[in-house]
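Here the complex is missing a single protein chain, while all its other protein chains stay put.
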Amino acid sequence: MSNITMVEAVSLALSHELENDKDVVVLGEDVGINGGVFRATSGLAQKFGENRVIDTPLAEAMIAGMTVGMATQGLKPVAEAQFLGFIFPMFEQIVCHAARMRNRTRGRLTCPLVIRAPFGGGIHAPEHHSESIESMFAHTPGLRVVIPSSPTRAYGLLLAAIRDPDPVLFLEPKRIYRLNKEEVIDDGEELPLDMCFELREGNDITLVTWGSMVKETLEAADQLATQGISAEVIDVATVSPLDMDTILESVKKTGRCVIIQEAVQHCSVGSEIAAGLADKGLYSLIAPVKRVSGYDVIMPLFKLEKKYMPSVERILMAVNKIMEVS
Amino acid sequence: MSNITMVEAVSLALSHELENDKDVVVLGEDVGINGGVFRATSGLAQKFGENRVIDTPLAEAMIAGMTVGMATQGLKPVAEAQFLGFIFPMFEQIVCHAARMRNRTRGRLTCPLVIRAPFGGGIHAPEHHSESIESMFAHTPGLRVVIPSSPTRAYGLLLAAIRDPDPVLFLEPKRIYRLNKEEVIDDGEELPLDMCFELREGNDITLVTWGSMVKETLEAADQLATQGISAEVIDVATVSPLDMDTILESVKKTGRCVIIQEAVQHCSVGSEIAAGLADKGLYSLIAPVKRVSGYDVIMPLFKLEKKYMPSVERILMAVNKIMEVS
Amino acid sequence: MTTVASFNVKYIQYLSPSGELVGDSVPDIAKNFDHIKSLYETMVMTRVFDAKAISLQRTGKLGTYASSLGHEAVHVGIGSAMQYEDVFAPSYREYGVQLVRGVKMSEILLYWGGDERGSNFSGPPHDFAWCVPIATQNTHAAGAALAFKLRKEARCTVSVIGDGGSSKGDFLEAINAASAFKLPMVFVIINNGWAISVPRKKQSSGQTLAQKGIAGGLPSIQVDGNDLLAVHHEIKKALDKARNGEGATVIEAITYRLGDHTTADDASRYRPDEEVENAKRFEPILRIRQYLMDNNQWSVQQENQLMDKCALRVEQAVKEYQSASKLPVTDMFDYMYAELPHDLAEQRAFALSLEDNTVNGGEK
Partner (left out) sequence: MTTVASFNVKYIQYLSPSGELVGDSVPDIAKNFDHIKSLYETMVMTRVFDAKAISLQRTGKLGTYASSLGHEAVHVGIGSAMQYEDVFAPSYREYGVQLVRGVKMSEILLYWGGDERGSNFSGPPHDFAWCVPIATQNTHAAGAALAFKLRKEARCTVSVIGDGGSSKGDFLEAINAASAFKLPMVFVIINNGWAISVPRKKQSSGQTLAQKGIAGGLPSIQVDGNDLLAVHHEIKKALDKARNGEGATVIEAITYRLGDHTTADDASRYRPDEEVENAKRFEPILRIRQYLMDNNQWSVQQENQLMDKCALRVEQAVKEYQSASKLPVTDMFDYMYAELPHDLAEQRAFALSLEDNTVNGGEK
């Protein structure tokens, strides 16, 4: 029981499962003695040995393919993509195999694997280190896509992801890896993979978000409160499959919704949520559904990255715009 | 001037540009003497020689990477991914390089390339030959994603794609490759890459679709006409960048919209269009925006594929549901 | 200037095209006629099955089908060298391996008939299913091999790849993984001369494809892939080594694709007839039968009996295939996840409701 950061919570969950399930294996580039470039696997190789925490050659297609191979043969591999920007060589394996193995073989072979990847902008990283492409994976049936936004949720969701009998892409918003500390009890309790988290109750507007943007969204909600606007904040957390019901329920109450995401807007998870509202939530809506997203541009190198990313200011602008409507 | 099918129109456009622009080069697996597995490059190697129409080794990452390399050095390569299901090894090159080269180098290097890929279900093909994943690419800034739905549009849009100074993913719905013939004049006239095509005017409801589903949508519109419902049919054609204005304009008139796509629903192009309506079109909407999509499952092998794909029946059900609302 | 590493690639053949034992040594299996006969029978069965599958496709009773005509020695040679607990990672045409390992012909037909249940087959449950995305199976095999190594199980994996597929990066990454982790596995490059319309020489100007293994320092050999004895013996040797902790081997088996790429292909567009005619002289079944006959182990009568048996069994398989129960629409939902997520349950119910409709939109 200790106060830990989100990246430490990731380590803690990995350590817990390595300890409790001999089939769990961690693999990836630099996950061994180096403990991962963000220290998410820090100390694990030392504690569990090189047969449980495995440094691989630099070849992402191979890492993903071997992970699939291991998973089909009874292991529960947890692979790391060093950054989400380097996951592209894994696509073929993730989409064509991991997500399809159970269905293809009618359950004969399954893929209980996790691929973890740090992602998102805001830490002055080099090119390709800052993109948010969760929607590409969310568009892939058979895959779970999970994004924690706090130490507690990272711990519980990662445990659930490792134990889930199906493949899970576990995306870690690295901007908030060390944002704050929470008391995380290492009790092995998992969190559900099919439910949004309601982080704040409110009546006037629903703010839907996930990952690092939870931070700005909660800040915006605080400021709105001082304006007398009561915002409900929902952390989607499991962007696929998506718990749309919780969002619909909330919008039924508030009549308004702003979706906040770091990803580019076009064909994104935010689009899906807005589309869900345009269908099943239309009659609840008092005002247009606004999306505050990254612009539809390439994530700029860091001199401009802050201007790319949705800010508290932009959230407030969107909210105020639709609060005018009545 | 002759009556040709859509796949012949693809050949014709390729032939036209090979003839008229010495920098155009066609490459891919089996595009040479075999003329492509769908005959889209039929006769081109024979006509233009092995230096213009190039059979490559079987390695998609290499094909895409070389295409990027050639494009940066002044050629206008048109590469083929044999099926969209085999494009995954090209992702890293498409997303990280083709789409980014101009922006990365502030215009010093550009990628005037086209990657063509047949896609979609309904022809009893083996596994991985039938998926529709246009939204993964549509989510990628810097890339154009173009989907023709008739011989005329295939000809004009492919010419435009080849001439466009930026990378274009050109997805060919193979179910309608030979569906019908149209008179296509080989006059080198291109069609715009930034506009929807209005295929049918109507006042009661807007049906938005693209690719092979244009067929079922037009059939549905015919049937609706017999019910006295006047449906406007829009072929999006350029799913990214997307001409949302034409859609909004139409819905302003009709107040109702059904989006029809073959792809799975979650985080798709259809989601984006519905989201656009939930924001900028909300006040026009009389009824919920319905999406008739593939289910959020893995495209089944062909015994069940017809049941996966949106049918005229399903389109009519969706339309009738929202026509009840007033 | 010093030489820091040297390599060579050897070519191995035990049985000449005319069925004579050649070469420096005689492999064990050459004298085990009962074993050879049983493998010969499987080779013939594969071929009879193959012809039937093509004709089913031609008459609209099967989807696109990838023929194994001409590959019988390499396929059956692999299958017979493996142990049950080993894992096989096929691509899409290695029926000979799979028949040896217990997959049913009716299951192969189900698969090509557009029915996922074919991949839930009667072969070893740990074997991989058919794999269409070229070369991806090789990294699966590497992962399975690593699993065995980590668990200290005396098991190996065998994966195949075509001459075309040998150009793909993940095949090469799998070789590298086998090198880096010293994995218990065997890579078989089935060089049948063609990747659809692209001939072997357009894939690489390397003298052999076996030498791709040298990239990772793996022992790399060529065998005559139409020589059952050579394939069986060399794969077995490589498996023994692998099982013994001595790492992986790359084996290029040279054979020839006597048919079209698949039933969707027309090889006459790109391949000279003479090449095919010539290749028939080296095909694998003739020579092993000749060998058996020359050693008085096989008669015309036995051959006739075998043909009858094959025809009968294949007919049975076709019947089984054709009498498979109807696939319920719910099948496309029910294997997506261990537990059906909420939104999918809704879609499933909707799809099911369409089934009940008299006007069945989904059916068409």
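First chain written, first letter: the chains are A, B and C, and each begins at residue 1.
Everything that follows uses one rule, which is that contacts are C-beta pairs under 8 Å (C-beta built on N, C-alpha and C of every residue); 3 or more make two chains touch, one makes a residue touch a chain.
These numbers were taken from a predicted model, which means no experiment stands behind them.
Colleague: Write down which of B:59, B:84 or B:184 is the residue touching the left-out chain.
Modeller: Considering the complete complex, B:59 is the one touching the chain left out.
Colleague: Looking at the full complex, which residue from C:176, C:226 or C:263 touches the chain that isn't shown here?
Modeller: Considering all chains, including the one not shown, the answer is C:176.
Colleague: Can you say which of C:47, C:71, C:117 or C:168 touches the chain missing from this structure?
Modeller: With C:47, C:71, C:117 or C:168 as choices, the missing chain is touched by C:168.
Colleague: Touching the missing chain, which residues of chain B?
Modeller: 25, 51, 56-57, 59, 61-62, 64-75, 77, 89, 92-93, 96-97, 101-110, 141-142, 144, 164-166, 194, 241-245
Colleague: In the complete complex, which positions of chain C touch the hidden chain?
Modeller: So the residues of chain C touching the missing chain come out as 1-12, 23-24, 167-170, 172-173, 176, 179-180, 182, 202-208, 210-212, 214-217, 222, 247.
Colleague: List every residue of chain A that touches the chain not included in the displayed model.
Modeller: Contacting residues on chain A, toward the hidden partner: 29-30, 32-35, 37, 55-62, 85-86, 88-89, 124-129, 295-298, 300-308, 311-314, 316-317.
By definition in this document, only the chains that are shown with their structure count from here on.
Colleague: Of the chains present, which has its C-alpha mean closest to the combined C-alpha mean?
Modeller: Given all protein C-alpha atoms shown, the central chain works out to be B.
Colleague: Averaging only over C-alpha atoms, locate the centres of chain B and chain C and give their separation in whole Å.
Modeller: The answer is 35 Å.
Colleague: What's the distance between the Cα centroids of chain A and chain B, rounded to whole Å?
Modeller: Result: the chain centres lie 30 Å from each other.
Colleague: Using CA atom averages as chain centres, what separation in Å is found between chain A and chain C?
Modeller: About 40 Å, centre to centre.
Colleague: Mind pulling the chain C residues that touch 2 or more other chains?
Modeller: Within chain C, residues 116, 133, 169-170, 331-332, 336, 343-344 contact more than one other chain.
Colleague: Can you list the chain A residues in contact with two or more other chains?
Modeller: 61, 92, 96, 103-104, 141-142, 241-242
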